[in-house]
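Excluded from the complex is one protein chain; the other protein chains are retained at their positions.
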Amino acid sequence: MAEFNINGKTVYYEVHGKSGPAIIILNGIMMSTASWKPFIRDFSRNNVVVLVDFFDQGKSQTLTEPYDHSVQVELLDELIERLWINEATVMGISYGGEIALQYALAHPNRVTKLILANTCARTSPWLKKIGDGWNEVAKTGNGYAYYLTTIPVIYSTEFFIRRAEWMEGREAYLTEYFSNKEVLERLIRLTDSSVGYDVTSRLGEITCPTLVISASEDGLVPSTEQQILADGIKNSVYVTINGSGHASMYESPLAFASLVLGFANLYDEGINI
Amino acid sequence: MAEFNINGKTVYYEVHGKSGPAIIILNGIMMSTASWKPFIRDFSRNNVVVLVDFFDQGKSQTLTEPYDHSVQVELLDELIERLWINEATVMGISYGGEIALQYALAHPNRVTKLILANTCARTSPWLKKIGDGWNEVAKTGNGYAYYLTTIPVIYSTEFFIRRAEWMEGREAYLTEYFSNKEVLERLIRLTDSSVGYDVTSRLGEITCPTLVISASEDGLVPSTEQQILADGIKNSVYVTINGSGHASMYESPLAFASLVLGFANLYDEGINI
Amino acid sequence: MAEFNINGKTVYYEVHGKSGPAIIILNGIMMSTASWKPFIRDFSRNNVVVLVDFFDQGKSQTLTEPYDHSVQVELLDELIERLWINEATVMGISYGGEIALQYALAHPNRVTKLILANTCARTSPWLKKIGDGWNEVAKTGNGYAYYLTTIPVIYSTEFFIRRAEWMEGREAYLTEYFSNKEVLERLIRLTDSSVGYDVTSRLGEITCPTLVISASEDGLVPSTEQQILADGIKNSVYVTINGSGHASMYESPLAFASLVLGFANLYDEGINI
Partner (left out) sequence: MAEFNINGKTVYYEVHGKSGPAIIILNGIMMSTASWKPFIRDFSRNNVVVLVDFFDQGKSQTLTEPYDHSVQVELLDELIERLWINEATVMGISYGGEIALQYALAHPNRVTKLILANTCARTSPWLKKIGDGWNEVAKTGNGYAYYLTTIPVIYSTEFFIRRAEWMEGREAYLTEYFSNKEVLERLIRLTDSSVGYDVTSRLGEITCPTLVISASEDGLVPSTEQQILADGIKNSVYVTINGSGHASMYESPLAFASLVLGFANLYDEGINI
């Protein structure tokens, strides 16, 4: 719906909803603005919702050189500047949560509330190897192998059974999508951009109300990593979506959307008991 | 703020907020409409919120004879009739969740969505004995013993440490309150009204979207009992508030309010992935 | 089976088994050497097992003045001295685990391995209030109220249903037992002896291999308290018995006995991977 440029690089974003507190939604690594389509109606009911594609995602610019998270944090900063959003709830899932967290550390005054879904505070040595595996498989150019290596792991066993047909559709679509060399190169760069990420020692700097969301069957970001967020961020509350895997917004959309919308629409002052 | 009568018995209720989807809030056993004061501002921001005291609670009529849940379900039915609320999200915590669940079974057309916080589908033989213990202590007339037997168990160890001063205030206030013979008689009746409650075999009849909320440190309604709700109600999502005890609305108000408001304000059609 | 005296006070103990590594078993607060009867055959198969009643338990001396844990630690020290046990696995459940932990801190050379079942490192402000409640009810002299206040809470809902008849037997037996004023006075003193207990800051001093056992449905010593033990004791492993309440040795005897016997019979050097 809209674009702007940073140093000549296109950033694609969408704004939905006419009024209400702003919510900025940040994608997981293999997602794009299009991934949120089923949520737009609910998200924009009482809120102005901003979706955005990170570099190497969806309709934003494809980069060609390796980079780290800082280019995505800069993208987000520029977006928020241009939209004249003075205050917003920033919600990120997985990769998006990592960018959200770093943005909040860099620009605390601009983040009213923070929502970190299926997010970790660091690319642990374990997660580093998982990412290396994805990239090693990507380099073979085998789209089906890449699908099998990256996608089933983000869903729960139960969801795989309950939504068998939907998963088959995903497999067909994504296997073809991942068979595109340029797509795999984007994903390799995105995955590598997380290497070295570690803000565990800085979590105490986050002062805004923060909602940490984990999923009981998340095999990629285990609850121990989210406990680190909950313990480190003083003004945080920590909730688990039961029976859901890493892709919690797809596995349990009602729970996910409730948490995001409910938290974003609380008054900023908090609730004093 | 308002009252009506059922068979000559007064029911006290409050309506807050001017517009938006209706949310009916049902108290836990030792709560009253006054317990929700810290939440009213947030709950009424985009919603019409109805609070109500069950019989033997707050400002509603004190009963004198033993009764079971059905009188409270009838009270709720009458309230909803009189308020001309055709559709509402009904949210109950603990005792209130049990009434909410039975109301939804009796009047499925009137419940758009159901929120069951720290609620069970039955008074298990274990919970029966816990209640018997409360009542046996109540009969001694010792308000401090009753406080110690009923209140600490509903909070988490962590909350007791974090909010030590607040807990001391509760102890002072409630010990005096529980030293009143009439108060103890009310609580004995309320506790006994749960004996024989068991809708486990009827959970499949609930078809509206349902949010089940548990708390990781709930020593009164363990997560195994809430799993029964989540497994039995087909259209349910199940979320756990981490680090919170049974009194989840007080221990983790931001998480609790987010879940209630977010779920109540989703479109009724659900989110199709 | 045997007795000795400390400062004129009788200590009752039993030794079972003829050979093998020694295991010293320390009772929970309302237990006695008699509580372990169903386990003796298995415990003494390959091990010398020592059971002992703390002061104010079973057949050991009834004290008359208030005391704290130190008198029980001293009792244990004297027992181990007299039995000429140079090295032993010390296993305690709940209250017994607290004494075991303090003994290991005081006499590290005498404890080869430590097993802490359903144990905490401190009497938290929350647990203090639970104990105060027990004692306040004890002071009424109402044995049935004391039973209802102290016993159901240590079992899981599932066990209450599965072993309904056994629980009825316990209720009949214990209600009568708790109706004895002297028994209640013992229990008051035992409960009060835990006030002020806190070794959280000293857990790093424990260097022997330690097994921490929790139970998923333990409403008295929540898993968060056992995580403190597991985090604080460097050479520890941490296991949860699923579906069991606080009285884990009765709810899940096969799991409990397996853990105790297995751990006690490992070579002291550990297993190097």
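By letter and in written order, the chains are A, B and C; residue numbering begins at 1 in each of them.
Throughout what follows, a contact is a pair of C-beta atoms (placed from the backbone, for glycine too) under 8 Å apart; a residue touches a chain by one contact, two chains touch by 3 or more.
In this text, all values refer to a predicted model and were calculated from it rather than measured experimentally.
Undergrad: For the full complex, can you list every visible chain touched by the one that's not shown?
TA: By the stated touch criterion, the chain not on view contacts A, C.
Undergrad: So one chain is hidden, and I want to know which residue out of C:1, C:34, C:161 or C:237 touches that hidden chain in the complete assembly.
TA: Checking the options C:1, C:34, C:161 or C:237, the one contacting the hidden chain is C:237.
Undergrad: Considering the whole complex, which of A:37, A:129 or A:181 touches the chain not shown?
TA: Counting the whole complex, the residue in contact with the absent chain is A:129.
Undergrad: Pick out which of A:56, A:225 or A:251 touches the chain that's been left out of the picture.
TA: A:225
Undergrad: Touching the hidden chain in the full complex, which residues of subunit A are there? Just list them.
TA: Residues of subunit A in touch with the missing chain: 124-127, 129-130, 132-133, 136-137, 140, 142, 144-145, 148-149, 152-153, 155-158, 160-161, 164, 167, 217, 219, 222, 224-225, 243.
Undergrad: In the full complex, which residues of subunit C touch the absent chain?
TA: Touching the chain left out of view, subunit C contributes residues 38-39, 41-42, 45-46, 163, 166, 209, 211, 216, 230, 237-243, 250, 252-255, 257-263, 265-267, 270-273.
Assume only the chains that are shown with their structure count from here on.
Undergrad: Taking the touch definition from the header, please name the shape of the chain graph: line, ring, star, complete or other.
TA: Basically the chains just string along in a line.
Undergrad: Nearest whole angstrom, what separates the Cα centre of subunit A from the Cα centre of subunit C?
TA: Computed value for the inter-centroid distance: 47 Å.
Undergrad: Could you tell me which residues belong to subunit B and also touch two or more other chains?
TA: Residues 243 of subunit B each touch two or more of the other chains.
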